[in-house]
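This part shows chain A:
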Amino acid sequence: MINLFGYRVSWAQLAWFGHRASGLGVLLFLFLHIVETSTVLLGPEVYDLTQTFYKNLPAKIGEVLLMAALVYHSLNGLRVIVMDFWPSTTVYYRPLTYGVIAATVVAMVPLGAIILTPYLPWG
Partner candidate 1 sequence: MTVIGSATPRGAIPPTRTHDLDAVVVGAGGAGLYAALELKQELGPEARIGVISKLYPSRSHTGAAQGGVCAALGNTEEDHWEWHWFDTVKGGDYLVDQDAAEVMCRDAVETIINLEHLGLPFDRTEDGLINQRRFGGHTRNYGEGPVRRSCFAADRTGHAILQTLFQQCIKHEVVFFDEYQVLDLALPGGPAGPVSGVIALQLSTSELHAFRARAVLFATGGYGKVFKVTSNAHTLTGDGMAIPYRRGLPLEDMEFFQFHPTGMYKLGFLLSEAMRGEGGVLLNDRGERFMERYAPTMKDLASRDVVSRSIYLEIAEGRGIGGGDFVHLDVRHLGAEVLNKKLPDMSGFIRTYFGLEPLTDLVPIQPTAHYAMGGVPTDIDGRVLADETGRVVPGFYAAGEVACVSVHGANRLGTNSLLDILVFGRRAGKKMAAELANLPEPIVDADAEASVQARISGLLAGSEGERPAVIRAELQEVMFAKCGVYRTEELLTECRDAVAALRVRAQRLLVQDKGCRYNTDLGDALELEYLLDCAEATVASALARKESRGGHAREDFAERDDVGWLKHTFASRDPASGSMSLAYKPVTITKFEPRARTY
Partner candidate 2 sequence: MDVTLRIRRYNPEADEAPHWEEYTVSAEPTDRVLDLLHQVKWYQDGTLTFRRSCAHGVCGSDAMLINGRNRLACEYLVRDAGTTITVEAIRGMAVVKDLLVDMEPFWDSLKQTMPFLVNDEIPADGRERRQSQADRERYEDTSRCILCAACTSACPIFWSDQSYVGPAAIVNAHRFIVDSRDTAKQERLEIMADPDGVWRCRTTFNCVEACPRDIKITKAILEVTQEIGKAGIR
């Protein structure tokens, strides 16, 4: 596999790094989300205005990324949990890792399509 930072990166290591990055990313969004949702206390006008910021293609791409991050994080989190509570499953860490990555991709195809289609120039 690729050789990053001078150490060959295995899929499992990549999976861990992805878990970490997606977790932090989602957390960051969570902070933003709370700020943005707080406008709901300021009445419909302000809130509806903030919501329009989300209704364009770049924002929707961000939304898909967020979705992907969360889907991946939760699937991989489930993999970690399974191994944690049934250590003998660690023997299958490679297929499990491939499975998580593949499942994320597969899940994101329809989900991405649903979110993006209305905003695509040709959509």
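Note that in this section a contact is a pair of C-beta atoms (placed from the backbone, for glycine too) under 8 Å apart; a residue touches a chain by one contact, two chains touch by 3 or more; residues count from 1.
Picked so that all candidates are chains of the complex that A comes from, given by their letters.
It should be emphasised that the depicted structure is a prediction, and the values quoted were computed from it without experimental measurement.
Engineer: Out of the listed chains 1 or 2, which is the one touching chain A within the complex?
Structural biologist: 2
Engineer: Which residues of chain A touch candidate 2 in their complex?
Structural biologist: 3, 6-8, 10, 12-13, 16-17, 20, 80, 83-85, 87-88, 90-91, 93
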